[in-house]
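Note that one protein chain is taken out, while the other chains of the complex remain in position.
Let's look at subunit A:
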Amino acid sequence: MGPTSIEEAASAVAELSKQGARVRPAGAGSRAEWGGADADGTVTVHTGGLDRIVAHNPGDFTAIVQAGVPLAALQRQLAREGQWLALDPPDLGGTVGGLVATADSGPARHRYGGVRDLVIGITVVLSDGSVARSGGTVIKNVAGYDLGKLFAGSYGTLGLVAQVALRLHPLPAGTATLVATTGDPATLAAAVRAMSRHPLEAQALDVAWRAGEGRLLVRFGGVTAAARAGDATKLLSDVSGSPAASRGFDVDVVLDDEAIWAAQRAAQRGPAVVKVSALPTDLPAVLAAAGDATVVSRAALGVSWLSFPEGTDLAGRVTAARTALAPHPTVVLDGARLVAEPWPAPDPGVGALMRRVKERFDPTGTFRPGSYVGGI
C-alpha cells in the first residue's frame, strides 16, 4: 500500500486497523531487517508516495519534509543553499521517515546530536486514523509534549511518521581529518580521553578497530580546519608524554577526507551488526569483546557498532560478543534474524511504562505488535 498524501495514509491506516490488520510502515527498506521480523500477514504501508519537501526556509535553517523523501535527495536540495541536515548514516540514509523511525546516525552525531535533536516538529498517523502534530517549525519551542522524541527510534510501533520539521545547519566551509593509527587499545582509549576533554569543536570523533589495529579519526570543519587538525596532533603527544610516533601512533592529517568517512560509515553495516550503548571509558572493553568484528565507535559518545564478517557460526559470534558486553545494552541491527531476540530486555519498570505508552498510542495493536523492545 502506498498512499500519496497524509490524508490517504490516515484513511488507509484507519481502515486497516478497523479490519484488525497489522501494519508496518516502510520507507526505502534499507533497514528493513532491523527490529526483527513482523508477523505473517502484516501489511506494509510504503511512505514512498509521501515525497514532498514541503518547505525549505534557508534563512531560518529549517525544512518541512514528508516521510518518503530520500535523505540523499533532501541533502542535494539543501546543499544548493549551503545547508544540510546534519545526519549522515550509512547507505545514504534511506528515507527521512525511516531515518526518524530508526534514529539511525553517522559520525556527525558527535557534533550535531542525533535524530531526536534535529527533529523540531513531527506529524504522525495513529492507528485510529487521527493525524497528530507536535512541536513546530521553530528551533526553540517548549509548547506541549515533545512527541518527536518519542517517535524517533520507535521503529514504527507507535504510528506512522508522516512528516517532520527539521533543524538544519550550514555546510562547513572546509574539512580536514586527523588520522592516528595504533595497535594498542589502551593508547587509543587514552587518546580519545585526551581529545574528549579538550574543546576541539570537532565535527566528528570516531574510532575504527579491526584485527588488532585501530584508528582515531577526528574531523574538523571551518575555514581553519586543516590548521586545527594539525594542532590536535599535539594532544596525542600529551597522551604518552612523548612524541606521538614513538608511542606507536602513525599520524596523518588528510584534507580530502570524504573517502575516509565514507568507509567509516560503510563499516557500520554488515552481515551482522551489534550496536552497544556504553560510555567513552568502556572503549577498551568494547574492543576486547569484538573478536573478528570491525568496531566503529562514536568514541566521545560511547556508542559503538560491532560489524561481524560472514563466516562460520555468525550467530554464535554475535551472541558471544553480546554476552561479553553485558550489562551494557546491545541491539542486533543487521542480522537480527540470526538471534532469538535482537533487543535487550528492558528494566521491568521502564518496560511496563513503555508498554503503557504503546497501549495509549496504539490501543488496537495495529503497528508492528510484538516487534519492539520487551515484546512490545
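Throughout what follows, a residue touches a chain if its C-beta (ideal position, glycine included) is under 8 Å from a C-beta of that chain, and two chains touch if they have at least 3 such contacts; residues count from 1.
The rule is short, and it goes like this: contacts and distances are computed from a predicted model.
S.K.: For the chain that's not shown, choose its UniProt protein name out of "Glycolate oxidase", "Urea ABC transporter permease", "Iron uptake system component EfeO" or "Polysulfide reductase NrfD".
M.R.: "Glycolate oxidase"
S.K.: Among A:P70, A:P280, A:G335 or A:P369, single out the residue that touches the unshown chain.
M.R.: Of the listed residues, the one touching the omitted chain is A:P280.
S.K.: Using the touch definition up top, pick the residue from A:L150, A:A266 or A:V339 that touches the left-out chain.
M.R.: Looking across A:L150, A:A266 or A:V339, the contact with the absent chain belongs to A:L150.
S.K.: In the full complex, which of A:A227, A:A288 or A:A326 touches the chain missing from this view?
M.R.: Among A:A227, A:A288 or A:A326, only A:A227 touches the chain that is not shown.
S.K.: Specify the residue from the set A:G2, A:G49, A:P170 or A:G365 that touches the hidden chain.
M.R.: The one listed residue touching the chain not shown is A:P170.
S.K.: Could you list which residues of subunit A touch the chain missing from the display?
M.R.: These residues touch the chain not displayed: 57-62, 82, 103, 113-114, 116-117, 124, 126, 128-134, 136-150, 152-154, 158, 169-173, 193, 196-201, 222-224, 227-228, 275, 277-281, 300-303, 328-329, 331, 343-344, 346-347, 349-351, 353-354, 356-361, 363, 372-374.
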